Structures are given as C-alpha cells and as structure tokens.
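Only one protein chain is missing; all other protein chains are in place.
Letters A, B and C mark the chains as written, and numbering starts fresh at 1 in each.
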Amino acid sequence: MALADYKRDMEGCSRCSSCKWVPFNQIKSWRFAKNCPSICRYNFHAYSGSGRMIIGNSILEGRSELNDSVAEIIFRCQMCGACDTACKVYRDDIDLTEVLLELRAYCIEQGELIVEHMAMIDALKREDNVLGEPKARRGEWAQGLGLKDINSETCEVLFHAGCRYSYDPDLRDTLRGQVRLMLQAGVDLGIAGAEESCCGGRAYELGYRGEAENYADDLLSRVKASGARTLVTPCADGYAHLKFLYPRMGKELGCEVLHVTQYLQRLAQQGKLRLRESVPLLVTYHDPCHLGRMGEPFLADWREDKLQRPMSLKRSGRKGIFDEPRDLLTSIPGVELTEMERIREYSWCCGAGGGVLEAWPDFALWTANERLEEAKATGAEALVTACPWCVRVFRDAAAESGLELPVYDLADLVMLSAGITETARA
Amino acid sequence: MAMDKDKLSAIVGSENVSEDPDLLATWRQAGPVSGGEPQLLVRPRSTAEVRELVKLARAEGINLVFSSSAPPRVRGDSVPAGEAVIVDMSGMDELVRLDRRNKVALIEPGVTFERLIPEVDKAGLKVLMPLLPKRGKSVLASALEREPITIPKYHWDMTDPMLCTELVFGTGDLFRTGSAAGPGSLEQQWAAGGAQKNPMGPAQTDFVRVVQGSQGTLAAVMWCTLKLEVKPSIHRIYFVPDARLSRLSDFTYRALRPKLGDEWLILSARQLATVTAEDPSRVDELAAQMAPWTVVYGVSGYEYLPEMRVAYQEKDLAAHAQAAGVMAASEVPGCSAKRMERILASPSPEPYYKAAPKGAFMDIFFLTTLDRVPHFVSVMEAEAGKHGYPPERVGTYIQPIQQGRNVHLEFTLYYDSADAAKAGELFTSASQALSEAGAFFSRPYGPWADLAYARCPDTVAALRKVKDMLDPDGVLNRGKLCFTREVV
Amino acid sequence: MGLNIIVCAKQVPDPEGPPSSFEINEAELKVTARGIPPVINPFDENALEAAMRIKESHEQVSITLISMGKGISKAVILKAVAVGADASLLVEGDSLDASLLDSFATARLLAAAVARAGGYDLVLCGRQAADTNAGLVGLGLAQLLGIPAITLAQKVDVAGDGVVVERVLPDGYEVVEAPLPALVTVSGEVGDLRYPSLQAIKAAKAIPQTVLGLADLDLDPSTLGRVRTVALAAPSRERRCKMVEGETPEEAGRNLVLALRQDKVI
Partner (left out) sequence: MTSETMTQSFETISDEAYRDLEAAVGAEYVSREPGVLDGYTWQPTINDDPAKWVKRPVAVVLPSCTEEVQEVVRACNRHGLKFKAFSTGWGVYSGCTYDNVVQVDLRRMNRILEIDEKNMYAVIEPYNCGAQLQAEAMKLGLNAHIIGAGPACSPLASATSGWGVGWDGVYMSYGHRNLLGAEWVLPDGEVLRVGSLDSGLGWFSPDGPGPSLRGIMRGSAGALGGLGIFTKCSLKLYNWPGPPHMKTEGVMLDAQTEPPEHMRFHLCFFPDRASLDEAVYKMGESELAYIFTRTAVGAYVNTFAPHLLQNVSRTRAFRDVLSKTLKWGCTIILVGNSEDEIVFQEAVLKEIVSGQGGLSMETMQAAAIGPMMVMNFLRVSAIPMVFRAGGLFSTALARNEAWDTQMDWAEKGEKIKQRWIDRGGILDDLADNPFMALYEQNTWGHCEEIFQYNARDPKHLASLEPLFVEFSVAAMEMCMEPLSVTDARLREVISPMMGHYNEWQKKISLFLDARRAADTGMYCDEVDIDLSKIDPEIRETLDRMVAKLTWSEEGPPS
C-alpha cells in the first residue's frame, strides 16, 4: 500500500471534527471532552486526525509539499487511535489510523526523518530494542526465576517481555512478579532471554515498515522454535502489534496471543491464581491504547469500496481488551474501581506512544499529566494500568508535575493479593 | 408650517390634517417629558401615504412623530422634542387577518387591546398582553415598545409577541421583516400556507429588533403579525402572599424553570391594591390589609385533559411553594381569583388604573434579574426616604420575562397635584440612583436616555450609524434616544 | 596547512530492508522503496569512517561531505555530518535521480561539485553503491580530477605528502602508496561508521551546508549520460528444501557434509 491508495479515505473526511472529541454520547464534562492529545496541545487543525488526512490529500493533489515542518506535524502524534475510534462511530469508509501510518511511511520513504526516531531505529538495529540498551543484557531480568530458555527447549507458553519491561529497572519487580504468578500457577513458561528482540511494532508506527517486517520474521522464527501454543506478553504495545499488525502483514504466529492481564485473569478464573490478600485501595484504571481500542484482533482487509464494508470488518475499537483487566482488578479483595470519564474505546492516551516520548518528551509528559488530572478528579487513591510505557510516562509525569498519585501496574496489585513477595513499587 | 399643511393635505387629504390645539395638546407633555410642540397632525390611511409623508419630510426637513394610541400618554416617546408633525396611525386600524390554526393575527397600528381581545377570544385564542394596558393602547405599539407580557412562558424572546412587520424606514423605503419579507405578497404567501409566523430575518438581518424599542426614530410600522395563544378551557388564578420577597423569588425560580403556571407576576401590596381595587379610594385601606408581596399566578388546562393538567400543575406548584416556605391562597383582601382572572385578561378601566388613586403617577422601570430585585427595592426605599416620600406611595411590580431569565421591575410613584414637585424630584434622583445600582433601562424614555446611553458609548456609536443608515435626514422623532445630535 | 578530505556519499534506500520493501513496477520500469528510509550508502559510510580516523590521528584535518541526487534527506545528511564532518555540499535536483544517470555522468557531476568545494588533498568514496553495485564512480571521478586512484581500501592513512592504503586482496591485503592529491575507494573492512549522539545530530544543524542545483555547476546537462532501463524484473527466488536423512545424528551429519561437497559448497 502507498499513500495514494488511501486517497479515498482522506478525501472522505467531511471535516466534522468528531476525531477531536470523545464520542459525543460519552462526553461527561467540559474538562475531559476531548480525545486527541495532539490537537489539544498544538491547536492547528493540521494536528488532528482530520488535519493529517487533509495534509496527505493536499500533498497528493500537488497543493503543498512534505517538508520538515509538515513531517513534524505528522509525527507529533501518539498514534493512540482515539481519532480513528471516534471517527468510526460514524464512518465506515475512513481508516484514520491507517492513513496516519501511511503518512509516516511516506515520510520515511521520502527521507523526511525525525532525527530522534532515526537514532532510535539505529539503536534498534544495533541492539534489537528501542531503548538502545545492550542486547546481551536483555534477559538479565529473569535471573533466578528458573524459566525455560526457548533457544534450547520447547515450552507451552512463550513469554515475550518486550523492550521496556526488559530494561526498565523500575519495572523489573513487576515483570518478575508476573512471571512468578504464572509459574506458581504451574504454567510451562519459556523466554528467549538475550535472544528476545523487539516485536518491531514501534518501528512500524514510526513508518519504518521494512524494519518492522524484519523483526516480525525474527519473532516468528522464535515462536516456531519454541513450540509454544500460547504467547503471553505484558507489553501492551507488543500485544497490539502481534494481534493486529502481524497477521495484517501476513506473519501468522500460529499460536494464541494473550496479554498478561488476560492470561492472569484466565488463571484466576480457573482457580489457578488465588487472590487472597486484601488490597484496600480505591483505584481508577487507565486503558492502554494498544491493549484497548488498538488491541483488536485483525480479521481481514477489505479491498472493495469501504462504504460497503461489513461492520464486522470495521476496526472500531470495540473488540479491544477492556473487561479482562477490570475483572482481574475488581477480583482483588479490597480493590474498588472508580472510572474516569474517558475510558475504554475513548480513553485518553498516556502520551508515550508513536515516538512522541523519544522526540518530544515534553508533549508526552503534558499528555500524561492530562490523564493524571483526570484520574485525580475521580477521587481515586491510585492509577492502575497494564502497559509498561503507560506506567513509565505516568510516573515520570507525576514526578515532574508534583501531582501525587501512585501509579501501579495491574500486576503489582495482583502480586500483593496473591502473596507474591517480590516487592511491588509505585 | 402653512406650506407643509398643503403638501401634507396633498398626501392624506385635507380632512386628515388637523391643527386643532386641543387635539395636539396630548402630545405636548407626558410623564417626565415635556416641551413638545406638535404643529400639525396627519392621519394616513395607507402605507403608500406614509411613504409619501416620509419623502416629504426628507425634502422639507419635517420632524415626523408617529403615534398610534389614544391618550393619556405616559412615557413621552411620542412627545416631540420641539416642533413636529404628528402622524396619527390610529386610523389604520384593520384587523387584517386572524389565523386560528396558526395562532396569529395581522393587525394595523390602530387596533387597540379593547378591540382585539374580544375578536381573538371569539376564535378561541388569547392576546398576550401586558398588565392592564390602556384601553385605547395600540396593540402593535405595545409590542413595538417591548412592553412585558404577563405570561412569561410565552415570552421566548424579547421580540415576543410581535412577529413580522411592514416597515417604512426614515429613508422612505418599504421593507418587510420575518417571513412576511417575501418572496411573494401577503396574499401569495397565505395562498401557499404561510402565516407570517417566523419573526426572524429576512436573511441575515433582523430589522424588527432594530425597530423595536426605537421609539419611532428609525422606522414606522404599518402592520405586524402578533403571536396568539390558545384560550384555556380551565383557568385558575392563585395568590401567594408573603412578607418576604426572597421566599417569593425562590418560589418563582422553582416554578418558572419547568414552565409551570401561565400568568406570573409579583406585586407589592400597594401595587396589588391599585391593580385590584374596584374603588380607587380604597387602595390605601386594601394595601394595608395585604401582605407586603404577592405572587399572582395562573394555571390552565387546554383542549386535552384540562383537569389533569391543572391538577398536576397545582400539585407540583404546591410542592414548590412548600419548599420555598410559602402558601397559595384563592383570594386576597378585596379581590377574588375570579376577579383577578378578569383583570389579567382586560385592558385597564377608565380612568387608567394608575391614575385613579391619586390622580397622577410616574413609573420607573427597567430590566434586571429576579435575584437582584431586593437590592433595587432597597435603593428605591432609601431614595424615597431621602426625599421624604411616603413609602406607601410607591408601588412595585415585578414581571418575569424571557421565561424567567429577566424581570421587568417597575416602581410607580403615586402622587396628587400637591406632591407633584416632590414626585418629580424623587423620579429624577431615584432613576439616577437605580441606574447607578445597575438598572438596565432597556426602554430609555425621556430622561433615562441620558442615563442609559452614558453607560454604553460603543452602543451609542453603533446606533448612530444605524440611524444614519435608516433615517439619514433625521426625520423620525428627532432628538430622541441617543440621536440628540444633528444627524449627518 | 591542514589536510582537506572530501567524502562522497550517495543516498540509497536502506539495503537492509526486507525484499518486500522494493516494489518493482515492471510496466513503468521503476523500483519504489516502500517503508524504508534512505540511508548513506554503507560503503560511503565506511569512507567517512576512514576519513574520521585520519582526522583523529592528524592535526588540522577538515572533512567535507558531498552528496548528489534527487530529494536528499536532510536528516540522513545531518546524521552523517554529525559524526565529525566540517561542512557539507549537496547537489540537488529532480533531474539528478541516480537511477537515470550513468556512472560517468555521476562522476562528472561530482567532479564539478568537488571543484566547487575548494581545495582538497584526498577524496574518499565507497567502493560501490549498495543499490547499483557498479563501483565505477570513484574511478571515473579520479580520472576526471586527474589524480591517482586506489580502490578497495581497508585502511587509509596519510603520511607526508602521500596516502598509504591497505588494499583488500582475496587472501590478504597489499599496501599501496600514492602522492596527494589522490582518490581512494573504501571497502567495508575499514569498519562501520561510528554513531553520533542525538545531541551531536541536533547540533550538526550548525555545520555549514551548501546546497547547489544543477544550474550552479558548470556543466551542460544535455551532455550527461543517461541510463535507459530496458526491462525490469524481480529475480525469481527459488527455495528448495532438501531434508538430509540419517538413522543417527552422526549419520545425518555425514550425509550433510557429503551433500554440501556435492553441491561444491565446501
């Protein structure tokens, strides 16, 4: 596909601005009515989903050209998918996220590169992770857990830790805890250790599709070698990419893909994970974009006139993972859940995604602080989420703004309740 | 003016031109406005004649003052500032059309309340009227001057109940507003089902609003359509007397928000006694027996399930009354609900009810919001005290408008010939004090124009441009409002 | 006097992209890169690395990066320059599409650009471009400049008035010297180009950059040799998987060695 293949999507924009707002039925206040961090932060229409489609159309029609400042507009976006979900409430014939991805790929092809992203991709190529950390240390987190190494053994369940979890020392206990919860439940669990590499999803989002495909092939071969029937990942970004992007690229992993919260929730339901200890806490839950609306499984592409596309093939966000994390959370004795105004398909983004954290950290933190304020407004004592990128940026944002709100990974609370002694940190 | 007379006669016919000083005398002075020097009076019979009059006025520099109502004149808007030809529109008095289905009447300026009410009643409709208008008051003029109606729920916007109009601007141009504007003549529009029901436009201006409240300085109105409402099949009036205005305000806010009740007004004891007294000499006595404040409201049933409608409204209103700590009664001293119902549906008896008790009166009225009324009441009391004016000679009338979002607040100073000077002083100083306290003199008659316009120079600048556009030669009611300087 | 080094760098679609990134349009005789960025030709990166090593070991070395083509990515040049170049010179134009020019035309253009860059002592090029793999431009450029050329360098150093080059041979290397000015084409054995830090890339915006168009060069465009593509097709890739059988792992291993020998792989 190329940008020109999305002309019909782009020129389908009626400019109704639904892409800027929480779906209208769900607007509950003045304060939290908007859904798109980019337009909220930068204000020109060009920074909205609609605006970016218009830019693409304008370039294709020879009305304007791609240059550094237009590329910056295209990339000052978390790729959170909120605009797409809001648009799809109304439209069948526009795939906004795909247009945004296509615009990014177009920038890459044209050499309009954001230098931070270029550096990130270089680091990825060198070290197989988006943080530029040494590849050799990727498996260090698992020391002493006794996990199977899929480079030499097969396993039932392959655990793909993801880049952020593998290296962020602040999240290490959470990651180990997740694994221990599964091991305790008797799961036959394997990891690739130092051989694990990035899923490539972030590269895809940044427009570096070739790189993404290379990594997909890489992961595909590892999954095959492991013999695993299930792949579990705690990385929400990775989850979405494995669930949607891979099959869309034709990279069928041949196994079930689950997010760790889904898997833990399943274990809890089966009675294999017992949540006994009370964790008395009033919490609110942040839906990670890539676990929620962007976490829909890929069904099929529709190559015909999208006006005629069946509803079932419309990527509306509804089939994302919303209920399992909430079920798991509320099954913890003592935990009480109070919802924010923007949740589920119309959740506000944490700010970290789409290469924003790397290129414009101030924008990422601003976006996160918006969310923290929304969380605070519920009266919750803590914010819980299920994505390492969200946790990271929320904690950094809270530290920066001085907004006092503990941020937990959902697994932290599960560990506490299950009596796992790996100390949970907030 | 002799030459003018001939030229005027040429337009309207000599029988319709008058120099009778007795006749002209009623335009010499009204309320606080005096100094009028009406030279002649003409009675046009058609729009074409009015247009000719305006053209003549432009050519000859004549000041035309349009007037439609019978005396007494109380506001002074038709008392000319200096010399003028009075254009008496009372002869154009046709009730052109009464459309029962669309609840609308098309009337000329000479149609009075006394005339219109029974006609409309026969059709099963009712006129939306101010409290006790003068019998000979032009219905059109009343609406044109934005006089408040007593049923706030029907007062959706400040133009109500006036809908469409035919205008003759000070340029002599003819224009029609709202859906009367065209395409098509009235007859063509009627044939197409139109009822001149939409007051807005045409297109991207709303001249009816510009002309309303302009005291005849921008255009003359040849006819208008008037919004009518259904005559209730059951109509009950209640009184809610109370010592504290705050409680009645609370009750009023509670009731008007959900559009409960029909008529809704709040009167001080003095004002209620004046309104209701069958014998004006008993006003003092009645006022003394009444609670300081009384809400008067109506409850109606219409065609469908009228009893049920009245029942739920009574019940809900009773609940609101209870919450506000007040209670409804079916009568007040000297006045039953039935009598009040008649009062609310009729023009004033003769002599005009406000003039009846003492012989003379002056009104001070302006717009505000209900929650600010107590403040103005205390300012008024203080002013009366300062001038040694007996507080019981001041009546207060609070009329919620715009469905309760605003109120027309009216103080009436009652006086006899002995007190005239004192009343005049109080009028002047109280107007000043109330203006300073935040009174919005949206209908700035006479001396209020200076008070009101001093507050809003930008509005004045814009209004003068409007005046330049619609009355470039300043032939319409010269010297009124903020158009006191020579218009270029 | 210092030493002026010119490094010629061509921008190519990332050769590390998967095969699917190269969209071949047989009808329009076009290859379009999809979802991969332009990069500096890896051998040219090696040339830049060689220049950097000279710069590190000698006083007063100045490096100018020259690139020529259509739609040169500023970011890509920025990154290269950030490594340690002192200036850059870009010759840009829609008619400078590398796929339309023959190698000699490219060499002529570069020669004109080198002339514009001022004095030079050493010109470094990659041994070949990763897209066309022709390996002709460097030698053509030396011919046009009238200076000696040494190809396939794995190490480049400057000593006195000459350049000393370790030149790659199939079974080792030879050392070749030439007087300056000279041109050297550099091979991958020199080593990967070092990575600039992000801060250095951002700071590189301050490094002087000259952008020229075709019109700025003293060249008659009509005399430039053009490539005419006659046909274009993706090579058919056939994969045949042969299972090597054996009763025991040892036997399977033996059979594998035999098979490889048979195919002359070993």
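As a working rule, a residue touches a chain if its C-beta (ideal position, glycine included) is under 8 Å from a C-beta of that chain, and two chains touch if they have at least 3 such contacts.
Here the structure is a predicted model, which means the values were calculated and not measured.
Asks: Tell me which residue among B:243, B:308, B:323 or B:421 touches the hidden chain in the full complex.
Replies: B:308
Asks: Just name the one of A:38, A:57, A:174 or A:233 that touches the chain not displayed here.
Replies: A:57
Asks: Using the document's definition of touch, tell me which of A:27, A:183, A:377 or A:403 contacts the absent chain.
Replies: Counting the whole complex, the residue in contact with the absent chain is A:27.
Asks: Among B:6, B:19, B:157 or B:285, choose the residue that contacts the chain missing from this document, as touch is defined above.
Replies: Candidates B:6, B:19, B:157 or B:285; residue touching the omitted chain: B:157.
Asks: Considering the complete complex, identify which of A:92, A:196, A:237 or A:287 is in touch with the unshown chain.
Replies: Here the residue in touch with the unshown chain is A:92.
Asks: For the chain left out of this view, which of B:57, B:162, B:275 or B:449 touches it?
Replies: The one listed residue touching the chain not shown is B:449.
Asks: What is the set of chain A residues that contact the non-displayed chain in the whole complex?
Replies: Answer for chain A: residues 8, 11-18, 20-21, 23-30, 33, 43-46, 48, 50-51, 54-55, 57-59, 61-67, 69-70, 73, 85, 88-93, 110, 112, 307-308, 310-311, 316-318, 344-346 touch the chain left out.
Asks: In the whole complex, what residues of chain B lie against the chain that is missing from view?
Replies: Given the touch definition above, chain B has residues 47-48, 101-103, 146, 156-158, 173-176, 179, 181-189, 191-195, 197-198, 200-215, 217-218, 227, 230, 253, 257-260, 302-305, 308-309, 311-312, 315-316, 319, 367-371, 402-406, 438, 440-444, 448-449, 452-453, 455-456, 458-459, 462-463, 465-466, 468-469, 481-482 touching the missing chain.
What we mean here is this: only the chains that are shown with their structure count from here on.
Asks: Could you state the distance in Å from the CA-based centre of chain A to that of chain C?
Replies: 38
Asks: Report the inter-centroid distance (CA atoms only) between chain B and chain C in whole Å.
Replies: Going by mean C-alpha positions, chain B sits 91 Å from chain C.
Asks: Quick one: chain A and chain B, Cα centre-to-centre, how many Å?
Replies: Their C-alpha centroids are separated by 66 Å.
Asks: In their complex, what parts of chain A are in touch with chain C?
Replies: Touching chain C from chain A are residues 2, 68, 105, 108-116, 118-119, 121-122, 125-126, 207-214, 217.
Asks: For chain C, which residues are in contact with chain A within the complex?
Replies: Touching chain A: residues 11, 14, 16-18, 20-21, 32-38, 71-76, 78-79, 195, 198, 201-202 of chain C.
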